[in-house]
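All protein chains but one are shown at their positions in the complex.
Presenting chain A:
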Amino acid sequence: MNEQDLRKMVEQLVEQMISKEPSVVGSDVTISTTPAASTVKAASNETKTTTIDPNGCIPDITKIDIKKQFLVEHAKDKEGYLAMKAKTPARLGVGKAGARYKTITMLRVRADHAAAQDAVFNDVSEEFIKKNNFVFVKTLCKDKDEYLTRPDLGRRFGPEELEIIKKTCGNNPKVLLVVGDGLSSSAIEANVENAIPAIKQGLQMHGITVPDILFVKYARVGAMDAIGEVTGADVICMLVGERPGLVTAESMSAYIAYKPKHGLPEAKRTVISNIHKGGTTAVEAGAHAAELIKTMLDKKASGIDLK
């Protein structure tokens, strides 16, 4: 039972299907249309004239705003239902076909599920890390599998990595910003470029500057404790991808702690969760995080100690 092997298998299968159909090789037909096209051919031998538009594609159903999609037929009060739907991303008012979902609903659930899986299994791209001048480090995890099965390793670094961290952050920095992939690489790519400048600007208001930003691959939230331990930072703010769900795969959290060390009780971390375009926006969360960091420095506390 290995997700990666399964994915490879599916990829091979799809590849074989494409190579059986010479007319589409090299074209950018989306995978889903190809089997359909070949079935048509197999079903009736005479239809040699089937034309395939190499640029054609089906509309992206994930672009539909679920809050505005209403599939109930003959609704008594559509407007009222939509007013209710505007308040929740839940899949309400999806109608039915017999006892089941309609096709579009079923496809959308699968598409959202796929996006969630991709968010977990994909890596934050190297170009993204380079573009943002992040300093790359990795926890003790060898690969995604180990990352998912061994949370403890996602909180620790090898000696070489610790050296890089020390070199990057210096001794006893006031504030460190750290980015960790966590369970959603999509969340990181969608939000950090807007959140980080907002945090930096907010801190600058109080005369606080931050050293270079670390990017931690295979990161659990606890990785900030290891970084706090070796650097002696006063406050660490770690932006980390949240476990994706069907509502969004792009949700990020900012975990902020005062003098984090190994064994830090979770209650001492302050968190801003649900940073995504449908939740707290990245820029506003960044501005808020900056203020929280300042408060922590003033009160020398974080988490429930701040309340």
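The working rule: a contact is a pair of C-beta atoms (placed from the backbone, for glycine too) under 8 Å apart; a residue touches a chain by one contact, two chains touch by 3 or more; residues count from 1.
Rule of thumb we're sticking to: contacts and distances are computed from a predicted model.
Trainee: Since a chain is absent, check the UniProt entry for it and pick the matching name: "HTH gntR-type domain-containing protein", "ABC-2 family transporter", "AAA family ATPase" or "Ethanolamine ammonia-lyase reactivating factor EutA".
Mentor: According to UniProt, the chain not displayed is called "Ethanolamine ammonia-lyase reactivating factor EutA".
Trainee: Using the document's definition of touch, tell me which of A:14, A:92, A:283 or A:301 contacts the absent chain.
Mentor: A:283
Trainee: Of A:69, A:117, A:132 or A:194, which residue touches the hidden chain?
Mentor: A:194
Trainee: Among A:182, A:202, A:244 or A:260, choose the residue that contacts the chain missing from this document, as touch is defined above.
Mentor: Selected residue, touching the omitted chain: A:202.
Trainee: Identify the residues of chain A touching the omitted chain, counting contacts across the whole complex.
Mentor: 77, 80, 83-84, 193-194, 197-198, 201-202, 204-205, 253, 271-274, 277, 279-288, 290-291, 307
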